[in-house]
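What follows is a short report on a single structure.
One protein chain omitted, others in place.
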Amino acid sequence: MALTGLDIFKLTPRKNCKECGFPTCMAFAMKVASGAVEIEKCPHISDEAKAKLSEATAPPMRTIKVGTGDYEKALGGETVLFRHEKTFVNRNLFAVQFADQMTDDEVSGKIANLKKVDYERIGEQMHVEAVAVKYTGNKERYLDVIKQLKDLNKVFILVCDDAAVAAEAVALVKETKPVLVGANAGNLDEMVKLAKDNGVVLGLSADTVEDLYALAEKAQGLDYKELVLNTTGENIAKTFEKTIEVRRTALEGKDRTFGYPSIVFVNDLAKDNAYLQTALAATFILKYGSIIVLDDIEYANALPLFALRQNIFTDPQKPMRVEPKVYEFANPDAESPVLLTVDFALTYFVVSGEIERAKVPAYLAVPDAGGLSVLTSWAAGKLGASVIRDMIKNSGLEEKLTRKRLVLPGKVAVLKGEVEEELPGWEIIVGPEEAMQIPKFLRELN
Amino acid sequence: MQKFMIIGERIHCISPVIRKALEERDPEPILKRAKEQIAAGAAYLDVNIGPAEKDGEEIMQWVVQLIQSECDNIPLALDTANKKAIEAGIKVYNRSKGKPIINSADAGDRIDNINLAAANDAMCIALCAKEGIPRDNDERMMYCQQMLERAMEAGMDPEDLLFDPLFLVIKGMQEKQVEVLEAIKMMSEMGLKTTGGLSNVSNGAPKHLRPVLDAYTLAMAMMCGLTSAIANPCDPKLQEAVKTCDIILGNTLYADSYLEL
Partner (left out) sequence: MAYTKVAKKYSGKINEVTLGTGDKAITIGGRNVLPFHHFDGEIGHPPKVGIEITDIVPDDWNNALKNLYGDVMGDAAKWAKYVEDNYAPDFICLHFVGASPDGANKSVEECVEVAKQVAAAITTPLVVAGCKNDEKDGELFAAVAEALQGKNILILAAKEENYKTVGAAGALAYQQKVAAESSVDINLAKQLNILMNQLGVKAEDMVMHLGVAAAGYGFEYLSSTMDRVVLAALGQNDTTLQMPIITPVSFETWGVKEAVATEADEPEWGSAEERGIHMEVATAAACLVSGADAVIVRHPKSLQTVKSLIEGLLE
């Protein structure tokens, strides 16, 4: 975070002795704030003030890496509380929780689900990135479950506050850079040592925000900063409060004691209510959960949650684009019409949504139009007759169709003549101007 | 960012109407100007009762209570050289809409007004001058620092100081204008709040030019970070400038009707 001249001025001794080469301490402070001068140029600055300054110019929230190799993920590193202010940089991770008291069937069921829910959406592979394994008293079984999960290549989150058991568990997976959620006020020293010795990210848990703060401070005092803060509280309201306070204390209060990623066990809050779990997960995708732990993953909860995460963590400066290709709706055949739109994700979604709604078999051709809306891409020369021709020629549609009809977006009706010239044999139809009118248009098209 | 704040300047003893009303304790002209300014968007009203050496305390209390009771406790800047009158005014002042502003302290004789503000949890306009006009910006910033230090020693939040770089008349001191703007920029970069008597710049200019000079100066000053001004909110040109600059600077959200608000 940038400091203002005033912040720095407060750190100067205010002697106005001119030894720094400036007429006043204030003039000096302003130069330091703008980065033109080093604070060391003032011989009277105390070490304490220097420490404060370097502290204050470091990023407010650490980026913590978990997992290794292809499975490495970055957490935290955020600089803003609202995505429109800049962007959220590191998307949250999802984890599915296992435990030592689960039967083999339960374990294998969840493993199967983890493998099954793995799909692509707008250029991103969607799957759960982490597995949490909770210790509830049966050590042999605990270690056994961990072993069963190793082949999945997920980030391990070991949930265990028994230092001796944790040590054995860590030994099994330490080369994967796991997270150990197990430190509390009672075992901090041991846990920090374990984490330090094995290069493990340590998760801290405490009942209240104040206790969590004290704990983080102590961990830092033991010179360990590879931390994750467990912000799960006794109920939903407390969890929300803790998670918000941790993030904004770091970003707005510029207090790096809370400048770490969070982990939220929404599975515990939802108490076996799968719908509530989804609602809670959505809540913490927006409000500052870095790792969100679920009971299980199925398509039903994965589809909205991954999609929401993809939206929230997209860079506001770069519009999302869909892959340029021909999309199919309701099993189209050789007679079905071909609609045309652009690869700007929002436009694509509105148009495809309306085609879905119409329940009429159709193709949707999406050329590479620079990720812009229909009119903008047309104006920028990215949706001209030649682009459309190349798209159609390369798509294989000509060979497939017996009846060749291409529907242009109503907004670029002007292209009709040119496209007719470029695509002989095709009937070029001008479609509606607004996506809303597509269902009616399609139903009446014959 | 906060919206730009106008401190309405029209209740000033230099106006014969107001001077007479203050003398005769006649509410009508004072309230009329207060309400006009509030309707035009003034966030604060400056109340200048003149030197008022004799009955300053009584006048200030009367006018503070009069305006606040009739105008929904609009916050005020108390403007007089008579310290006792300021203290008396603060005693009856209602803070529900904002702290009182003391207008003003400087780096010379009136620096104690900062302590007065600190003691009364008031805000204070800090004029970056001592005797006459500061020679250059080094001097200006020196005064700025002196007042800032005084405030910090007195336990005042720097947020409560509004630094006034001292706007200068264009007709006569044209060569100083850029310097004033640069001073505003430096103070803003320091993280300080700023204000100033804007209409100084157009003093002596033909009547039809005054709003033009004021409005463009204000726009340029806002670009340098100026956060408030003591000015005439009822001037439509000035209003246009403030509202438009607030939009460009992102201090308010744009809507097609933004000028009508």
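Every chain is named by a letter (A and B) in the order it is written, and numbering of its residues begins at 1.
FYI, a contact is a pair of C-beta atoms (placed from the backbone, for glycine too) under 8 Å apart; a residue touches a chain by one contact, two chains touch by 3 or more.
Since the model is a prediction, treat every value here as computed from it, not as a measurement.
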item	value
Touching residue (missing chain; options A:Glu19, A:Asp104, A:Asp197 or A:Glu298)	A:Glu298
Contacting the left-out chain in the complete assembly, out of A:Phe156, A:Tyr213 or A:Tyr363	A:Tyr213
Residues belonging to chain A that touch the chain removed from view	82-84, 116, 121, 209-210, 213-214, 217, 235-238, 240-241, 244-245, 248-249, 252-253, 255, 257, 269, 273-276, 278-283, 285-287, 298-301, 303-308, 310-312, 314, 316, 345-346, 349-350, 352-353, 356-357, 359, 436-437, 439-440
Residue numbers in chain B that touch the chain omitted from display	2-3, 251-257, 260-261
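Rule of thumb we're sticking to: only the chains that are shown with their structure count from here on.
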item	value
Intercentroid distance (Cα basis), chain B paired with chain A, Å	47
Residues of chain A defined as touching chain B within the complex	4-7, 9-10, 14, 16, 23-27, 29-30, 33-34
Sites on chain B touched by chain A in the complex	138, 141-142, 144-145, 148-149, 152, 158, 186, 189-192
